[in-house]
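The block that comes next holds chain A.
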Amino acid sequence: MGVVCVASYPVPEGKSGQQIVDVLQSRLEQLGAEKSGQFNVDCETYQSQVPSAQNRLVHLLHNSEQPATCFAVLDTGTCLVADNLFNLLMLKLKNFYPTRKGFKIESKGQRYSLGDFIIKIGSVTFGQNISFKGILVEVEYCPCMVPGDCWDLMKEFMQGFMGNCVENPSNYLKTKMDIMYTPADTIQQYLEHFKTFRKESLAVTR
Partner candidate 1 sequence: MQRDEKQLDNSLEATIQRVQDLKGSLSALLVKLETEYTLNWPSVLDSFALLSGQISSLNKLLKHEKTPLLRNYVLLPLLLSPDRDADLEKLTEGRVLAFNHEVVPDYLRTKPEPDVEERQQHISKQASNMTVENAQKQMNAVNRISTQLLDMITSFRDEWELAQKTSQQQTSSIADTNTLLAAVNFGKGLKSGSENVHSSQSQPSPAEHAQPGRQASSSMKAPSSIKTNIKSASSLHPYQR
Partner candidate 2 sequence: MESMLAAMNKKIVPLQEYFLQGSVLDASRDILLHRLRGICDNIGGIEKFQDHEMVYTIGTNANNVLQLRARRALDDPEAPWLLRYVGEPDFGDRSKHTLVRSSIDVGTSDNLVQFLTEMGFRLDHEFVVSGHFFRKGRMKITVSKIYRLLQPGDTDKVEALSKSYLVELGVVTVSGQDQVQEEMKNFAEHLKPLVHLEKTDLRKLQQMGT
């Protein structure tokens, strides 16, 4: 486990998501990256029915990189890292925290490794009809645990195949620059992006 940066990659008008994914993948392969399996990060959302916690949301995320773990993130930002059985507890809580139907969002795709880096190119799908929403690129630099110490290196690497869409660390990552990085931080970054995607698609449908 090293430091991870999750960035969204724009899909220009007139191109399909798959085309862009293919372009990114071929760039990586030219750099010498090797395929190392599939990955998948998903998120279900539960909404409070309890008077003592009005409108509270619980986001339950899973990352194939930590297959025995699930991450429960509140809209307050508190992230509980728990065993996978926590899923069953959420079922027990269904009277208080029912699932928001059709709110499942997921990023999945190919995982690559290249030297000290792990790169994941994920297509984001949302809702009941699993519609395509965008592309998230995750880059992990394994030898380092403190984001501030390797940010410039990561930025340079990412710009190498993604162009200038990565300029500054995300707001979330900025707060974590000087402390040890944990898997929960990766989840928080995904959640930020997922929230944006959801907001966009809900705004479009309205």
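A quick word on the picks: all candidates are chains of the complex that A comes from, given by their letters.
Brief remarks on what is shown
Everything below uses one rule, namely that contacts are C-beta pairs under 8 Å (C-beta built on N, C-alpha and C of every residue); 3 or more make two chains touch, one makes a residue touch a chain; residues count from 1.
Remember, it's a predicted structure, so these values are computed and weren't measured experimentally.
Looking at 1 or 2, the chain of this complex that touches chain A is the one numbered 2.
Interface of chain A with candidate 2 (complex): residues 42, 44, 48, 50-53, 56, 58, 60, 62, 72, 74, 76, 78-89, 92-93, 95-97, 184.
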